[in-house]
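One chain of protein is taken out of this complex; the other chains stay put.
And now, chain A:
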Amino acid sequence: MRNFFATRLGTWTGFAAAALVLFGLAPLVLSGFRLGLLAQFTCYAIVAVGIGLAWGRGGMLTLGQGVFFGMGAYLMAMHLKMADAEFRNGPGAVPDFMELAGIRELPAYWAPFSSPVFTIAAILVLPTAFAVVLGLAVFKRRVKGAYFAILSQALAGAFAILLIGQQSLGGFNGLSRFRYFFGYNLDDPVNQQMLYFIAAGVLLVVVAIALQLRRSRYGELLVAVRDAEERVRFLGYDAANIKVVAYATAALFASVAGAIFVPVVGIISPASIGIVPSIMFILGVAIGGRASLVGPVVGALAVAWAQTALSEQFPSAWTYAQGLLFILVIALLPGGIASVAALTKRFQRTPAPVEAAA
C-alpha cells in the first residue's frame, strides 16, 4: 500500500480518486445542505494539512492556528461587508453593522478592502508575514516544546479578546450577513455549490503542496529538526529557518481556509477563532494521525462529521459520546486513524514500518 502510493503512478491515482470523490461523488449523493457542511469541514481539513506539516513533520505543537484562520476569515469578511455596502449604497458606504453600532464614518483601515485584488493579496500575505516574523522571533531564541505550545495558545486567546473589543469589526458578535461573493449571490444554491468546489479544489492544492514539501530535501530536514534539532544544527543548518518555513506555510493554509469559511458559513466571530476552536483543529489532526499526509485531512473531516452527526442524534448527550470517542481513539490508536493500516499489519505478524516517532 504505502509503496504503491509513493510512486508517481500511486500519487496520480490517489489524487484522481480524491478528485473523483470530492467533485463527482459528493455533489451526487449529498443534499445542498450537507454539501455546504462538507465545504465547512473541508476548510477545517485545509487548516489540518498545515498543522500536519508544522506539528506532525516539524514537531511544533501550534495550539493557536485560530489566529491565522481568523485573520484570513476577517480579511475576507471585511471585503464581503464592503462589497455589500457599496452594492446597496454606492462607494464609501458604511457596512450595515457599523450603522447599528453608531459608526458613521468608514474607518480608514477598511477602505482598501473594497478591492477584491487587495483582499486576496492580504489574505495570502498578511498572516504568512506575521507567522514569519513571529516564527523568527520565537525559533531564533530556540523556544520550543511546551513553551512554544503555550505561547501559541496564549496568542489565540489574546487575538479573540482583542477582536471582542473592536466595535468596528463587529465585536463579540463578529461579522455576518454576507450577500455576495465577488459579485455572486450567496443565497443561490448553485453558487453555494461553487463555493464547495473551490474549497475542495483548494484542499487538493494544499495537499499537493504538503506532499511536495514532504518529499523534497526540505521535508527530510524538517523531520530531522523535529527528531534531533541539535544534530541538524551541528551539521551547519539553521534550524530556526527550517521551522519558520513550515510554520508560515501552516499559517498560509489556515488563512486561506478562513477566507473560504466565511462565505460558506456566513459568519465569523471571535468564538470561532479563540482557544477552543484552535484546540479543535489540533484534535482533528491528532485523531487522524499527525505525521501522515492524509491523516490530518481524514481526522479533521471525521471529527467535524462526528460532532454534527452525534449532536443531531443526541442533542442533549452528544458531548459525552464525542468525549468517549476521543478517548478510545487516542488510547487504542496513538498514531491516529492513519495508523489503522499499520495496526492490521502488526496483527499479521509482519513488522510495521516505523514512521515518525514523536
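Here is the rule we go by: contacts are C-beta pairs under 8 Å (C-beta built on N, C-alpha and C of every residue); 3 or more make two chains touch, one makes a residue touch a chain; residues count from 1.
Everything below uses one rule, namely that contacts and distances are computed from a predicted model.
Per UniProt, the protein behind the absent chain is "Urea transport system substrate-binding protein"; the candidates were "NADH-quinone oxidoreductase subunit K", "Urea transport system substrate-binding protein", "Carbon-monoxide dehydrogenase small subunit" or "Sugar ABC transporter ATPase".
Only one residue in the set A:Leu204, A:Ala306, A:Leu325 or A:Ala341 touches the chain that does not appear here, and it is A:Leu204. On the side of chain A, touch with the chain left out of the figure occurs at residues 7-8, 11-12, 15, 19, 23, 31-34, 36-37, 40, 87, 96, 99-102, 104, 161, 164-165, 167, 171-174, 176-180, 183-191, 193-194, 197-198, 200-202, 204-205, 208-209, 211-212, 215-216, 265-267, 269, 271-272, 308, 311-312, 315-316, 318-319.
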